[in-house]
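Before we start, here is the structure in question, set down as structure tokens.
The complex appears here minus one protein chain, its other protein chains still in place.
Chains here go by letter, A, B and C, matching the order in which they are written, and residues are numbered from 1 within each.
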Amino acid sequence: MVDFGIPIGAGIAFGLGALGTGIAQSRIGAAGAGTIAEKPEMFGLMIILVAIPETLVILGFVVASMIMIMLV
Amino acid sequence: MLQKMLKIQVLGPKKDLHNVLDVLYAKGTVHIEDASAPSSPGEVTLKRMTADQVGDINVAYSKIGGILLTLPKTKIDEKIVAHTYANLKAMSHDNLLIHVNSVIDDLEVATKTLAKEKSDLELSLINLGRYEKIIDKIRPLETSMPKLEGFEVTVLLIQKEFKDVIDIIRDALAEITKRQFELLSAELDETTIAAVTIFNKRFSDQVHSYFFNQNVNEVRLPPEYLGKSFNEIFSLIEERKISSMKEIARLDAELEKISSKWYTELNALHRILGERAEELSIFSKIGQTEYTFMLAGWIPKKSLKETRDALKEGFGGRVIVNEPALTPEEMAEAPTFYDNPRIVKPFEFLMCVVSPAKSTEYDPSPLMAIFLPLFFGIMVGDIGYGLIITAFALIMKWKFSDRDWLQHLMNVLILGAIWAIIFGWLYGEFLGDLGEHMGWIEPKTFFGVTWNRMEAIVPFLILSFAIGVFHVFLGLVLGIVNAWTEMSCKRHVDKAKKHICEKSGMIIVITGLILVILGIGLALPSTIVTTGAALIIVAIPLIFYGGGAFGTFEIMSTVTNILSYSRIMAIGMASVILAVVANKLGGMMEVALVGLIIAALLHTLNLILAMFSPFLHSLRLHLVEFDSKFYQGGGKMYKPFKKENGGKST
Amino acid sequence: MEQINPTRMELIKKNAQIKLAEQGRDLLREKMDALIQEFFNVMESVSQSRSELEKLSDVAQHALLIAEAIDDPVTLKSASFATRRGITLDIKGKNVMGVPVPIIEKKRFVKSLFERGYSILGVSGRIDEAAEKYEAELDLIITLAETETSLRRLGSEIQMTRRRVNALEQVLIPELKRQAKYIEITIDERDREDLYRLKKVKKIIERKKRETINT
Partner (left out) sequence: MEYAYVNARIKAMKSRLLDRSFLEQLINKPDIDSLIAELEKTTYREELDKAGVLYSGIHRIEVAIRKDLVKTFRTVLNLIRGGETESYLTLILNRWDVQNIKTILRGKKIQENPSEILDCLIPAGELDEAALTELVKQPDVKAVIDLLATWGIIYSRPLTLNFREFSETGDLLVLEYALDTFYYQDALSRLKSGESDDARILKNILVTEIDINNIKTVLRSIRDRIDIEEAKRYFVKGSPDFDMERLTSIMKAGTIDGALKHLEHTPYQFITTIPQEYIVAEKISAFEKELERYLVKKAVSLFIGDPLSIAIPIAYIWAKYTEVTNIRVIARCKIIEVPEKELREALISV
């Protein structure tokens, strides 16, 4: 029997991380758009702020790959 | 490195002021500050210098600005503007003023009347809409009314809770008009009832004075609509609306005409007047007494001597350069002068995107110049990509040679690409696994690990964390250094002490944590674990003293910061996997050409991602994880009084 | 002088006139003294009110400027619309030594909160205070108008009385005295003439008597 648990676990780890990042980025993106509309000079900072929640998806990715590699 | 700045005061007799300014201007070393603002209470406030022409220039400047605002924007040809600008610039001050005033005379009245007419029409349009709404609502009532000559129609609005009033009105009207009237009512909306009455004009005064004192409102319409039927009024309003809009269009066209003729010139004028006003404003920063002037400013330590010599040469002992003793608080006010080697310049730019450093803190840009491209290289790590990125950056630099920010960004990319090539060699990657496939290169082996990114995931992760620990510790150490410098400033001593405690505590805690984890994870001798635990216990009071309860939360966030460096591995791996997928998909295709195209497309996509994502994330690692440990920012930039800044004296 | 009848009757009349005139003069003198006294009294209060007015108007002005600075001049102007109305004054008269002086019957202009005609919810206390100070100033101005008019009236009355005294003293009384003198002299003269004539007649009678005796 093929063990589906591991890929599913990895999928959840990655998927939820991505989802979280998406939610956070959508808000930050909206706020960033608002800020840039008023202060275009903030563009650089906004890009970085938008990138901050990407930690989540990256950690998700790390965990997913560790699950796949270590448990397979 | 940041240059050490010194505050200077230049004092001299007033008659030399212009020449002194010329000398300073030629030197271009002094960042002039407002000398007339008292720097501490109780100090004598010096009167401000005023240049005579400032008023005229400012008036003209704002008038031109006002005219520009009323005119519709027209596309301007930058070349012609530059040409006009150059012509104007050549004019003498007085001639320029005469010219400007003649332009203002030509345009001001015309544009103002047009704009006024237009806004009047726009206002009346809005009101027409308001009237139209109510007329549209009561229109249906009219059809059921008899049309009689010599009779007057009045519409009443009654709030629903007073609807009984209708009966009272009916009775009263019957009495006044001797039953020669008609009254109809209908609901207008949720809160209002409309009642239409029609009665002989003879009774008009009596009826109206009766209404005056009732809790009802008469519908008010502009006088020109009196005595007309509602349908008529409705169509009249429609007509008015259309004609008003036509009129507005006509006015717009006229403004457009003026604009097309003048916009370029006005733009150039506005620009040059703005510059002149800015130039003259330098005078308002100079303090004066009856016979002397005082100019205050900051100067980099290294250029103090040459400036002093230049002044001495020109004016002998008449002009004095004074260095007031500064408290550390005042030193903190100094402007920031990044003075780094050329290779670091792009990173200064990146720092300024966020917030320029304060002159007293450690300038992170040289460190950034080392680590940012390094991180970028570790993440991209592909000879092929590195080469392509370099080529791309060079092309961009050549194409947009006039955009400063792009130049800076591309320089950063090139530096990163160089590291990418180096790491690509280490990983044995050329366009993913293509290089290895073709047998050109292969992953190197160090420390018993073959650095093939597809396989050596765990070593990579550990490497990332190690980089994280090192980088965060470096940040903490710099934080301690900064706090140490701050100690000289009395006001901040307490705060600085706490910072030092907190940061050193943090280093100890993290070290302890690492020892514990390593000890348990690798089953090392128990002494290591106990040492780690002891370190943690020792450090916690330190942190608690330095940062309070929140300080202990900081431990968590520092740990997360270190974990966050795992993105170095993660992004790198994502990039290499995509590259490998591109090669595999390409190779799977039956037709070589299709395979090639598919591979090329995927590689391009990966390349775009590779330029953007690793760059952004290494920047982020610096600004968020690294800088937060020591960097405050909020400095003001050093802007010496010289030509680029338009600071020419007149 | 021709019209004067140098009769004894006339003399008595003149003497009576002289006495009357002198009495009148003395009376007027007294009145003048009293007026001058009153004048100085009023003057003191006027100069006091004047300096008070100056002070008050400074304070009022300051309050207004502060209100304008904080509450925006347009709010102030809007509030002023609500309070703008004419002032009606009832003026009555009073006699001081026969001088009619005005008495201004007035309500106090300092109004209370709800009398100014605006709702206090949109109008700040600063505006209220400025209004109040100006109302007080108006009060004072009206009082000042009253006393200053009195002062002016008293002054002109004093001047007129002085002129009258002077007229009595330097014109009328000497004239009357001269007339009385003239009558007196004329009567005396006539008396002497009469005496002489009587003596002459007596001589003639005696001579005639002697002649008749002699003849």
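Basically, a residue touches a chain if its C-beta (ideal position, glycine included) is under 8 Å from a C-beta of that chain, and two chains touch if they have at least 3 such contacts.
Keep in mind the model is a prediction, meaning the values are calculated, not measured.
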Omitted chain - touching chains that are shown: A, B, C
Full-complex contact with the absent chain, from C:100, C:122 or C:174: C:122
Which residue of C:33, C:54 or C:72 touches the chain not shown here: C:72
Hidden partner chain, touching residue among B:9, B:58, B:511 or B:531: B:58
Residues from subunit B at the interface with the omitted partner, ascending: 34, 36-37, 45, 47-48, 50, 54-55, 58-59, 62-63, 65-66, 69, 108, 112, 122-127, 130-131, 133-134, 157, 159, 189, 192, 212-221, 277, 281, 284
Subunit C, residues in touch with the chain not shown (by the definition above): 65-66, 68-70, 72-75, 77-79, 81-82, 84-85, 112-114, 117-122, 124-126, 128-129
Contacts of subunit A with the absent chain, listed as residue ranges: 27-28, 30-35, 37-39, 42
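Basically, only the chains that are shown with their structure count from here on.
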Separation of mean Cα positions, subunit B and subunit A [Å, integer]: 26
CA centroid of subunit A to CA centroid of subunit C, Å: 102
Multi-partner residues of subunit B (at least 2 other chains): none
Subunit A: positions in contact with at least two other chains: none
Complex contact set, residues of subunit A against subunit B: 44-45, 47-48, 51-52, 54-55, 58-59, 61-62, 65-66, 69-70
Subunit B residues touching subunit A - in the complex, by the definition given at the top: 350, 353-354, 457-458, 461, 560, 563-564, 566-567, 569-571, 573-574, 616-617, 619-620, 623-624
